[in-house]
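Contents: one structure, followed by commentary.
One chain of protein is taken out of this complex; the other chains stay put.
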Amino acid sequence: MKTTKRGDSPNCHFAAKPSTFSQYKTLLAKDLRQEFRTREMLTSMGIYALLVIIVYGAALALTANGLDIMKMGGGLLWVLIVFTSLLGLGRSFAHEKDQGCMEGILLVPLDRSVIFLAKTTANVLFMLAVEVIAVPLFYFFFMTGQPVAPTLPAIVAPLAVGTIGMAGIGTMLSTITMNTRAKDVMLAVLFIPLIYPLLYACVTATTAAIAGTEFWTDYFVMPLVLACGYDVVMLLVCWVLYDFVVSA
Amino acid sequence: MSDKKVKVPEAGQWPDNLVVPAVLAGAVLTTAGFLMAFLMVGPVNGAALSSPELVGDVMVTNQQLLSQKIFYFHMPVAIVSFVALVFAAYYGIRFLMGRQQRFDTCSRVAMEIALLFVVFTMVTGDLWTRFEWGVWWTWEPRLTTYLILMLIVIAYFVLRNAVDDPERRAVFSGVISIIALVDVPICFMITRLIPSSVHPVVAREGGMAPDMVAAVMIIMAGMMLVAFGLYRLRFRQARLDERVQALKDQLEDY
Partner (left out) sequence: MNPILADIYSTVIPSAPFIIAAYAIVWVALLVYVAIVVRGLKRTEAQMAVLEEAVRAKAGE
C-alpha cells in the first residue's frame, strides 16, 4: 500500500532485486517492443492526425486565403495534438487491461510510481513520434504560402513541454478511466480541463514563435516558464498519487 | 498512527449543534452586509465626467457605478468555493491515508458545496460581465480558468457516476479532488501572472476603501457560515442515506 522502495531496501538479503532504474527500463522496453511489433498506436495516431488536418482543410477551404494563418497556426496545431494524444492515451491502457497485462505488472513487487514514469515516458515518445510527422504535414498543407519567421524552430520548446505535461496527466487519467464505464468520454471530460492551463500557455508560446514579431519573446518566455511550472507540479502530484490509482 | 482509532466525522456530532446558530448568524451577517453594501458604502467611480460637479458638498469627477455592488457577493462566494475545494481535497487525502469510506462521503459533500458556490460565482460574475463589458462571455484569463475549475468539479461528479465499485470510486474521486486543488492557486494568481488581463484586481487598483473591506468581510463571514450549515445538512442527509442503504443490505442477507 505505502510506497516503500522494496527494490532498494538494504535489509532485503535473499536475492538481488533489480534496481529501480532497471525496472523502469524493462517496463519502458516492454511498451516500445509491443509498439514496434504491432505499430498499433503510431499508425492509428498518425492517421488520426492526418484526418484532423483534412478536416481543417475543409473547415478553412473558403477562408484560408483571407485569414492570417500565422496567427491561427499555433492554436490549430495544438488542437491537432490534443485530440491525437487523447486518442493515443485512451488506447495506451486498453490493451494492458484486455490482455491482463496490468495484473501481471501489479504482482511484481515494484514501486508503483515506476510504472507511472515508464508509462509516461512511453506516451511522451509516441506523442513526439506523431508530432514529428504531424507538424511538417501541418506546415506543408497550411503554411507554405507565407514567408516563414526565422523564429519558427523555437516551437520545439513549447511542443516538448506541452507533450511531457500532457503525457503525464494523460497517463494518470487513463489509468483512472480504464476502470470506468464509457472510458473514452470520461478521459476527455477529465483530460481537457486538467491540461487547459498548460494548453493555454503552450498555444501562446507557439503562436509567438510562429508569428515571430519584433517582441515575440515577451509572449514566449513567460508562458513557457508557466507551462514548465505546471508540468512540474502536475507530474509530482500524479507521481505521488499514482500508487493509489493503479492499485485501486 | 495505525493503533490509534481514527475519529471519523458522523452526523449528530458536536458540529451539528453549531449549525442552527451558524446559519442564523450567516443570514444576519449576509443581510447586514447586503444592506451595508447598498446603503452605506459609497459607489465606486466609473468613467470620468466631462466636468466635475458638486453633489451635496462632495466634488464628483466620475460616473458613479451601481453595477459594482455585485462584487460584494461575487468575491466572498468565490472565496468560499475555494475553501470548499480545500476541504474536499483535505478529506480526499484523509480517505487515501486511512481508507475510511466516511471521509469519501465528506469529500463528496464538500465538493458539492464547492460546485454550488462555483455556480454562484459564475452567475454573479457573468451578470456583471454582461453589463460592464457588454458580452455574456469573453475568453479572459480569470474567467477561463474559473470555467475550467467548474468543469473539473463537474467532471468529478461525472467520474463518480461512471464507477460502480464504491472503494474504487472513492480512491479515484479522492485523487481528482486533490488534482482539482492545483487549479485553485492558478485561478487565484492568474490575474497577477497575466497583467494584460482585464479582470479587475483589487490590489492593483489601489485597494478598497475601508468600508468596502468591511462589507466584503462581513458578507464573507456570513457566506462561510451558510456554507458550513449547508455542508452539515447535506452530510447528515448523505449519512442517513448510507445507513438506510446498509440496513437494507443487511436485511437482504438474512
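Order as written gives the chain letters A and B; numbering starts at 1 within each chain.
Heads up, the rule we're going with is that contacts are C-beta pairs under 8 Å (C-beta built on N, C-alpha and C of every residue); 3 or more make two chains touch, one makes a residue touch a chain.
Note that the structure is predicted; figures quoted are calculated from it, not measured.
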Omitted chain touches shown chains B
Which candidate, B:64, B:138 or B:161, sits in contact with the chain we can't see? B:64
Of the residues B:81, B:107, B:124 or B:173, which one touches the chain left out of the display? B:124
Touch residues of chain B, complete complex, unshown partner: 34, 46, 49-51, 53, 55, 60, 62-67, 69-70, 73-74, 77, 116, 119-120, 123-124, 127-128, 130-131, 226, 230, 233-234, 236-237, 240-241, 244, 247-248, 251, 254
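FYI, only the chains that are shown with their structure count from here on.
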For chain A paired with chain B, centre-to-centre distance based on mean C-alpha positions, whole Å: 32
Which of the residues in chain A end up touching chain B in this complex? 172, 176-177, 179-182, 186, 189-190, 192-194, 196-197, 200, 222, 226, 230, 233-234, 237-238, 241, 244-245, 248
Over in the complex, which chain B residues touch chain A? Could you list them? 96, 141, 144-145, 148, 151-152, 155, 158-159, 162-165, 167-168, 171-172, 174-176, 178-179, 182-183, 186, 193
